[in-house]
Structure formats: structure tokens, C-alpha cells
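Got a structure for you, questions after.
Of the protein chains in this complex, all but one are displayed in their positions.
After this line comes subunit A, so read on.
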Amino acid sequence: MDKWHMSRMLRDMLRARAFEEATAQGYAQGKIAGFLHLYPGEEAVAVGVLHAAEPGDYVVSTYREHVHALVRGIPAQEIMAELHGKKTGISKGMGGSMHLFDASRRFLGGYAIVGETYPIALGAAYAVAYRRLPEAVICFFGDGAVNQGTFHESLNMAALWKLPILFVCENNHYQIGTEIHRHSAITEVYKRACGYGIPAEKVDGMDVLSVHAAAQKALERVRSGDGPQFLELDAYRANDPIAAAIHEAESGYPNPAAMAAAGPDCISLFSAHCCREKHLDETDIERMRQEVQTEIDAAVRFAEESAEPDMETAWSILHANRRYETLMESPE
């Protein structure tokens, strides 16, 4: 991988971290309400996978999707405005933190019911396969989501019809407060995919380069018609004080000892790698930090200053597809 790509990936990781820090702050200040599921520590997963994606690919995500959306290219200000419930948000303030959608960037949504991303990906991939297009559908889910029935139903159908899906398990070892060995009989998630004959691999999810390489290889197979592929990305929460503080915004989070045991943060790891390989130096990284901070600060200002949607907007969205006129005509 060349220097340009590396610095783009590092920049996205820093953007992601800065975005979530700003989000946690907004939440603490009471400006962002509702459930808030943050990403710090897992940036290598989103950045590694989504930098391997083409614009023609589709992405289906969970309720922990701010960073997936950001890295996919949805402008930070539109995500932030959605988190604030504003009219300028990507879902016009009707979705919120857990329901970011962007049709133009083929971001098929954030789903808050655990286990819903599989059937959505299945349907998108069915449409792609039916049209014989060289596109892939990337389906994200957590380790806790693999015990939902849809996991098994959908993997079976995906394999049966050789649908173009890359299944990506973000294994952060916890389902809220329940650690993986207490929620799953088989803790190596990738082994479950083998039961459906889907090629599966476990990769270090803290190493963005490994993630990227594995995702690229898997996505090429998916796009060339080899059927579904499966990646289990082993990840942990960041071992840094800011991230730890953020985690307190959620209940039942992994204890700091478990996080400390997980080793260094993925951003520090990758920054060190870039410096060691002489792609970047400390000054470059510091400049990057400042640039992304400026972007995120502007996004927060935009969100805070944006107007709220009115009930009129809500009704018009609900009725947008009603098209009574079409339904009233004879189908002839």
C-alpha cells in the first residue's frame, strides 16, 4: 500500500475518533439524546473494510454505525445534525443515531434491532445477483448478533444462492455487559459460517492493514461471483482515557481491566507503523489531527445551529410514497 492510501486511512481513523469524542461531549451536554452507541477503539474495522469497498458496493450497518457512515462518505455535518435530531440531518431528523441512511452513497441504513442487517443484505445482494452486477454488499454485525435466528436463516440463503455478500463480524467480545464466553457456545465466530459452507477467516481487527487486505481479497471474490465470504474481526475498545470516559455514556460497558488487557489502541498502532515506515512523521500526524478537528468542530456548529423539523415534514415523509394518484388509476 502506498503512502497516499496509508495517510487517507489514518486520517479517517482520526476523523472517526474526533467525531465520536464530539458526540460523547454533545451527549454529556444534553444536546444529543436517545441511545448512543460509540465506536472508539474499533476504527481499524470500519476504515479497513470500507477503504476496500467500491462506490458501487452497498453497506448495511447496525446501531453502532456513525463511523461506518462517516467513512463511507456521508458528510460529518449531516451525521452530526441527525444525531441532534435536526432537519438538516441525513435522515431529516426522523432516524437519529441508530438510523442513518444515504441512498446516494448506497448506505442502506443503521438497524437498531439486533440481527436485522442480514436479511437487508440478503435482499440487496439478491437484487444485485438478479441483475448480474459486479457489486458487493457489506453486512456488519456484532458478536452478540450471531445468536439471532436471522443469522442462520440468512447465511443459509446467501450460500444456497451464492449471493454477493461480505459478512463482517465486529467481534468486540461483548454484547452490552455479557462477555462472549457467556453468550456463545462457540466463541470463534468464523467457525459458524463454515456450517453453511461460507469461506471464513478470523483477522486481527486492531490492525487496519490486515483488515484492509483481508477485506479487499474477500470483496474481490464476492464481486467475481464466488458467493458470500465471512470475516471475523477481532477487536477491542480503545485503551485510552477519553475512550474510557466515553464508554461510561453507555451502561454495562466492559470493565477497564478487560480493555487494558486488550493492548494498545488501533490508532496508536497504525500511527506508529506509518512513522516507522517513514510514510509520515509526528508533525504530519499532528497537522492531520488539527484538520479533522476543524472539520468536526464545524460539523457540531452546523448541527447545533440547524433548525428542527416540524410535524408537517414528518407527515410528508410518511406519505411521500403513497402516490394516491397512481393508485387511483387503472393499472392499464
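Operating definition for what follows: a contact is a pair of C-beta atoms (placed from the backbone, for glycine too) under 8 Å apart; a residue touches a chain by one contact, two chains touch by 3 or more; residues count from 1.
One rule holds for everything that comes next: contacts and distances are computed from a predicted model.
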item: Undisplayed chain, where the name is taken from the UniProt record, one of "PadR family transcriptional regulator", "Alpha-ketoacid dehydrogenase subunit beta", "ABC-type quaternary amine transporter" or "(2Fe-2S)-binding protein"; value: "Alpha-ketoacid dehydrogenase subunit beta"
item: Residue touching the undisplayed chain, where the options are A:Ala124, A:Ile285 or A:Ala299; value: A:Ala124
item: Listed residues A:Glu21, A:Glu43, A:Asp102 or A:Glu170, member touching the removed chain; value: A:Asp102
item: Touching residues (missing chain, whole complex) on subunit A; value: 58, 60, 89-95, 99, 101-103, 108-109, 111, 113, 116, 118-130, 149-150, 153-154, 156-157, 160-161, 314, 316-318, 320-324, 326-332
